[in-house]
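Removed: one protein chain of the complex. Kept in place: all other protein chains.
Presenting chain A:
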Amino acid sequence: MIEKLTTSLYLELVKRCEGKLLLRKEIPLDEDLFHAFLGQNIFTPISSIIKTPFIKICRRCGNRKKSQFSNMYDFNKKRLIAYCRNCIQMGRVIETEPLYRWNGEPACWQKHESACTWEGQLTDAQTKASETIRDAILQQESALLVWAVCGSGKTEMLFAGIEGALRQGMRICLATPRVDVVRELLPRIQEAFSTIPIQALYGGSEEKRGSSQIIIASTHQLLRFEHAFDVVIIDELDAFPYHADTSLAFATERALKTSGTMIYLTATPRRKERRKLQWNQLKHVFVPTRYHGYPLPVPQMCMCFSLHKQLQEGTVPRAFIRWLCQRENKQRQLLIFLPTISLTEKVASQIYTILFNHKIIKDASEITSVHASDPERERKISQFRNKRLLVLVTTTILERGVTFPSVDVAIIDAGHSVFDEAALVQIAGRAGRSAEDPDGEVVFFHDGKTNAMVRAIRFIKRMNRLGGYTR
C-alpha cells in the first residue's frame, strides 16, 4: 500500500508531518493509505485531551483553564465529550479524536553552502550582534537575547546566523506576534535567501503546509509544532501576549528541538528579562545604536489641562494644534496615536479641519484613521507607506513592526493605561527611521505625567548614552 506512494510524494509527506501534532484532517492521505501508515506505526495516535479527576489538559496548546474547555453531546457514543476552546481556530481538538505524531524516518533538510544573497553592509554594532547570533546557533546554545533599539536593523543581523544554520542543514522558524509583521518579513527574508523555499503561516494564509526549511509564522501557528526546529527566533519578545495566553510560551518552547537555540529579539525587554540579564541567567548581546548612526529621538512631554474633557467633546488640545502648525519639518508624515478606537475617528475629522484651515493638507483623502479590526487596515497602511496619505490616526496597533521612513509622532492622552513603558518606547521608535531623515519629533500630550512616560524617556536617553551619544 505505502509502496504505491512515489518517493517525492513520500518525502513531501515527511516534511509536512514531521515535528508536528496533527489532527486527522490535517494529514493529506485518504482513509486507506492513512490506515496503512497507522498499521506500520509511521503515525502514532496520542490522546488529544488528558483528563484527570481535577484537571483537563489540551495536548496541542497546553491549555489547562477550565473555562477554555467545554463539552458537547455525542449522539453516537451517547455521552458528553470534551473539546478545547483555546486553540479552536486551528481546528477543533476533541477528546474522541487523537492527535497524530510522525514516527517514521526523520526529514532530511538540505545543507546549503552559502545561501545568503543579501549584499548590504552591516554597521560595526550590527556585525558584533550578528556574529554573536551565528555563534550561539552553531554552538547550539540554548538561548540568546538580542537587545536592539528600534531602527537598529535587527532583521539584517539575523542573516549570518540563518546562513550558518542552513549550512548545517538546520531548520529555522521566525515567529512574531503580529500578522502584519509576518507579511512584511516574508519578502525581505525571501530576498535575502532567494534560492531557499520559505513559507509564511498565519491565520488565513493561503500557505498551510508548513513544510519548508525556513518558516515565518505568527505565534499561534507554533501550536502545531513539536521539536521541529533547530533555531526558533522570537521577534518582538515583549509584544508576545505571553501573560494573556500562557499556551504561547508553552508552544514556542515545544516547537524547538531539545538541542536547539532560541533567539529572542526585543527593543524593550520587560522587567522579567532585565532581571535575568542582571543575574547572568540569559546570554545577551546589546545593540544601542541605529543602523544609520544617529541617536533615538527623545520624546517631549506637553501638559494639556482639561485634556479629557476636550476629547470627550470631540476637540483636541490647543497645545496640540500649536505643535501641528509649528513643526520644524512639515514635509514629514504624521502618525497620531490615541488610546481608543472610538476616539480615532472623532479626532481624525478634527485634525483634518485644523490642517485644512492652516493649508497643510488640501484634501480629506490625505488623512484617515485605522484600528485593529478595520477591514481596510492593510490597504491604509500601504497607502501611508506610499505617501498617498499624509496623516494616519491610529491606536496602539501601529506601535511596532511597521516602518515608515520620515514621520513625526504625537500621542494624545499619553497617560492612558494602554500606553505602558514598552508601548511608549516603541511608538517613539517610529520616528527618524531613515538615513535621509534620521530625526523626528515625538510629543506626549498628557494631563498628568505617568511613571510609564517618565520611564520611557529615561530609557531612551539611557540607550542614547550607551550608544555613545551625549546630549
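Heads up, the rule we're going with is that contacts are C-beta pairs under 8 Å (C-beta built on N, C-alpha and C of every residue); 3 or more make two chains touch, one makes a residue touch a chain; residues count from 1.
The definition used in the following text is that contacts and distances are computed from a predicted model.
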What is the missing chain called in its UniProt entry, if the choices are "ABC transporter permease", "Competence protein ComFC", "Formate dehydrogenase subunit gamma" or "Quaternary amine transport ATP-binding protein"?
-> "Competence protein ComFC"
Of A:94, A:138 or A:402, which residue touches the hidden chain?
-> A:94
Of A:74, A:105 or A:191, the residue in touch with the unshown chain = A:74
Footprint of the hidden chain on chain A, which residues?
-> 67-68, 70-74, 81, 83, 85, 88-89, 91-92, 94
